[in-house]
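Chains shown are a subset, placed as in the full complex.
Letters are used for the chains, namely A and B, taken in the order the chains are written, and counting of residues starts over at 1 for each.
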Amino acid sequence: MLSVENNELLTRTGSGTPMGQLLRRYWVPALLSEEVAEPQCAPVRLTLMGESLVVFRTADGRLGALEEHCAHRQASLYYGRNESEESRDGQCGLRCVYHGWKYGIDGRCIDMPNEPATSKFKEHIRIRSYPVAERGDMIWIYLGPSRDIPALPDLEWAVIPETHRYLSKRLQRSNFAQAMEGGIDSSHVSFLHSDARLWNPDWTHAKDSTRDHLTDDGSPKFFVEPTDYGMLIGARRNAVDGQYYWRITQWLMPWYNLVARDGDGPITAHAWVPIDDENCWAFSITYNPDKALTKEQTDHYRHGGSVHAQVLADGSYLPTRNSDNDYLIDRTLQKTVSFTGIRGIAIQDVAMQESMGRVVDRTKEHLGSSDAAVIAARKRLLAEARALAEDATVAPSGLDPASQRVRSASAILPRDVSWVDATAESRQAAQRHYQPS
Amino acid sequence: MLSVENNELLTRTGSGTPMGQLLRRYWVPALLSEEVAEPQCAPVRLTLMGESLVVFRTADGRLGALEEHCAHRQASLYYGRNESEESRDGQCGLRCVYHGWKYGIDGRCIDMPNEPATSKFKEHIRIRSYPVAERGDMIWIYLGPSRDIPALPDLEWAVIPETHRYLSKRLQRSNFAQAMEGGIDSSHVSFLHSDARLWNPDWTHAKDSTRDHLTDDGSPKFFVEPTDYGMLIGARRNAVDGQYYWRITQWLMPWYNLVARDGDGPITAHAWVPIDDENCWAFSITYNPDKALTKEQTDHYRHGGSVHAQVLADGSYLPTRNSDNDYLIDRTLQKTVSFTGIRGIAIQDVAMQESMGRVVDRTKEHLGSSDAAVIAARKRLLAEARALAEDATVAPSGLDPASQRVRSASAILPRDVSWVDATAESRQAAQRHYQPS
């Protein structure tokens, strides 16, 4: 459990909060590339940690991320015109349709047609622009101090060929921390997702014994190894012949998970991004570092298979199965082939995490031995947020791209073998994916 | 009118409030039995006086009422599995689907499969369980201190054969007190329900003169007799031949009404239960202590006749005619055969009580002589809440089942006859309905 104070510290991400300050030191996975796919596309509205932005791709293909409102009278630039160089001022940029003020991707006002041609007023106008980048079919935005912009994350899924990965996004109506804790805690897989074979084609290919270990031993012992990038987490279950079955997940600062990998199958990754303190984006990525995903796989993901969810077609990214309809829980299914009666791994997670309340009251929880990794991640985040609040020059951890080149794993090992040593090689991302810096 | 302070005292029912403490000393009519009809049914979510619960019937037929959230990580037990003795732990209970913690109806954790088999952790885990009982096709829950659990109410409608009663339930979007005051105040019947013959088949059978008295004399004089169980209320109207027409209603602590009975026709009862301070459940019961209701009668009630309301099919119990659609008021009907243009007695009441605002501002009201019973009920509740807040050992009134065995009545009496004496016999519930204690 956490004190009221620590629960607030962990969950509040506004610009004036310690956790908000810490999180702003990292690049934020913000949009799927497909949302701003075309040059001169319609601007996209976006809220990140309580800040309202518009994101757009200029006619000449550059990305812009600006504060949402025009400096003049605060009309939303979402309704703005994404203009090309053929416009009256000869530049690419976003023009407010109220009085025509136009901004470049650096936030500078580049045209102010409702002022006299001789006016210098526009030179004094600059709205906030955010560094924005594209990598791995993802748009990344940086909301922190400009003197401290880190390198883009070298997460393996973001640097492999696009044929090797599948990304999806959904809106979760809860604080980001309780969503992320679900990703850190692999013990719930034995229960909440015990019907996973129904939803995950990847596991159909996995050895049956893998799933059996999960079902047979629901009380893994957790081992947590702090690392530069975050934490390496080993969940040890009993296996046949007196061996141990190890599920090895990764948590990367400040909001990334890698689910334990089964054999050489695809790896599942997540990113949990605060929209505000009561909502978050869940990005889910399935990738195979070594080969392209098959059409069968991506078709399945697109229909809500594995960790992906089908979402409404209204642009909200709210799953079709959501709290408004009790996730379409099927009580007959729950009595027969499914532990939960809820269809789909992602939705099973959402149902649990949203049912805790928008911001779970951690003063009421009772953590057990399988929560060791959750406890460690909280401690890490709270300590780093406090340290940064006390001294703004402290460097947050996990910002070195080289340290992020890791994978999750799993292994069946004799009892006397070190899980860390034995899986060291398989946890290394392939060097071929990374450009020399 | 009430002071701001007294209005707050009357209407706030959270666990920390004086009224909340008083109301928690009584069994709460909480659900219709049909909502948890089958053994091993799906759990039902429920909020009572601001507290969130799940209610379920075990595979072996017992009832459970638990706080909604799992002690582990606060996931909702609403999505839980209602498991039988054939489960791995051999016991009936409700299992959280996040990590598998399972609870018996006493709130004790009886299985914790994500902890090692040797762990004693589960012995320290107990969530709040509430005493729960079934009587009269109603599920009753007790939210108060365990040392003070009273006997179940001996309301006549709850102990007669089920063929003799009809129950319905609806959501009212107002504080419980203003709903209940509508039940105490029988003077509005002459106005709001002056078209009652259109909606009430029972009154079609009643003598026309009964309704005529109500219409002919709209200013009854109220007489209130405090009783052990609450209040006996006589509303005196002028009748033919210099006699008095008496409508005699009952108010039983802390939230029950019996509408005045017409002759030996069915009796109407209500219970007004706080969900939170801005919503309440209205339970309505029509019963005949002496004989079974006819199919014609129950069909009529089912379609919103008499005091019953048709509700939406989405499980919300919100009436189909509600504030979102102005109760489908028909202004043409209002100008012709109906005083209100609102169809149905229940909806007429709801429209008035909800239109006052979620919590009516009683500092603005102007009470007249026909509000004597409302005033007396408020005083009783306020006094008992204050007394209990000052001394938690004070026994609230109306907890003796023997005192609750009463009926409502009506009578036409000569002027010099005591209404209390003359109706004493008809106000006694039939002793045959009560088991020797």
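Simple rule for what comes next: a contact is a pair of C-beta atoms (placed from the backbone, for glycine too) under 8 Å apart; a residue touches a chain by one contact, two chains touch by 3 or more.
These numbers were taken from a predicted model, which means no experiment stands behind them.
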* What number of copies does the complete complex in this structure file have, with 2 given? -> 3
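Here is the rule we go by: only the chains that are shown with their structure count from here on.
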* **Approximate Å spacing (C-alpha centroids) for the pair chain A, chain B** => 48
* To do: In the complex, go through chain B and note every residue touching chain A.
  => 40, 42, 69, 71-76, 78-79, 81, 97-100, 112-117, 119, 121, 124-125
* **chain B-facing residues of chain A, complex** => 181, 187-188, 190-192, 218-221, 326-327, 329, 331, 334-335, 339-340, 342, 348, 351-353, 355-357, 360-362, 364-371
